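For this depiction, one protein chain was excluded, whereas all remaining protein chains were kept in their positions.
Take a look at chain A:
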Amino acid sequence: MGKRRATRFPGKRRLRRERKAGKAKGQDSLNILMQRPSWSAGRACRRISVKEEAPYTDLQNKADKPPFERSMIDLEKKIPLIIDTDPGVDDAFCMLLANSSDRVEIRAITAVAGNVPLCHTKENARRLAGMMGLRGTRVAAGAEKPLIVPQETAEMAHGKNGMGGLELPETDKELDLLPAWDVIYEECKKAEGEMQIVAVGPLTNIAIALLKYPELKGLIKHLTIMGGAQTTGNHSPYGEFNVWADPHAAEIVFQAGVPMTMIDLDACHMSYLTDEEYDTFVGMKNRYSENFFEFMAKREEERKSRMAGTPFAGKHSPPDAVTIAALLDEDLFTYEWLPVSVETHGPCMGRTVVDYRNREGKTPNCRVVRGADRQRFVNLFYKMAEVYAK
């Protein structure tokens, strides 16, 4: 070897030797020279790395085959269903709409803290199940609070007891002895891969179930959530309440690899009843008119003045009811498979980041609503009133 000359990149000679020896195949010379040798770790020099801008890609070409398609649903068989919920006024609408359909068989209702604390949500879930005569359905209590962030509730929208002040009828229906996540796992195992889950509260229960039972993700046929927002949020500039209330749980669920559909606030803007249609619906007398629908219609009157001038003015779309409607009628919405991530801290905490142009290079993990056939939603409500009138 010749006399060693001083050089600013002491590792350059070794790297050149390696390149010559063919070890660094496929790399251009600038890359090799800029590689830092391992022994210099700890030296205080700033490396400036230049990332290439991710090119716009046509997502449809790049996407893997979606794990869930319409053709996978057998229209002859009833769908076994778990509803994870935080009743909640619109959660009650969701349960009533689900029970009015012969498409689904509600195997379990699991309560989570959300709109109001768990002590109210589990009681409301129990009483609603009793009111609807769901004898074979397990009702279980789940998480008292979010995984990590401090608890926030939404009494201003749902009243202190979660039902806007309505006293649901007492029932002897009892809560399951097991916690929500154990019930979810047991029922999914029993359903042998056919179970679908509709989650219309913060995703705390689902996240804990997935953490405790890693094999659960292979047992859920599809998960439909009420959550997220493609444009503006409700409880924070971009955060929709369910995701914002427990962003870490939402992130765990979105990353878990379970085939899922996100019915977000923007979907609710597309799928609603007008004032006229809602009045027609309330006017269709049925067994729940007096003890539920008429009470809620009166609350809507007060809500009208609050909503005047906002995008929700003149629209009646209980988000959780919209969510179950998406499952009951596959043609209600059109979707796109997209990668969705959840921001867990900072001012955008709770934001569902939908990567339309695949800028982050992640694989699609969720069906996102892109369009709606509003009349189908209206028809489901009218049908619910007819079913309960019998």
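Details
Operating definition for what follows: a residue touches a chain if its C-beta (ideal position, glycine included) is under 8 Å from a C-beta of that chain, and two chains touch if they have at least 3 such contacts; residues count from 1.
What we mean here is this: contacts and distances are computed from a predicted model.
Protein name for the hidden chain, per its UniProt entry and selected from "AzlD domain-containing protein", "ABC-2 type transport system permease protein", "Pyrimidine-specific ribonucleoside hydrolase" or "Succinate dehydrogenase / fumarate reductase cytochrome b subunit": "Pyrimidine-specific ribonucleoside hydrolase".
Summary of contacts with the chain left out: across A:Lys190, A:Arg306 or A:His345, the touching residue is A:His345.
Set against the missing chain, the residues A:Asp91, A:Glu123 or A:Glu251 yield one that touches it, A:Glu251. Residue-level contact of chain A with the missing chain is found at 143-144, 147-148, 179, 181-182, 208, 211-214, 248, 251-252, 255, 344-345.
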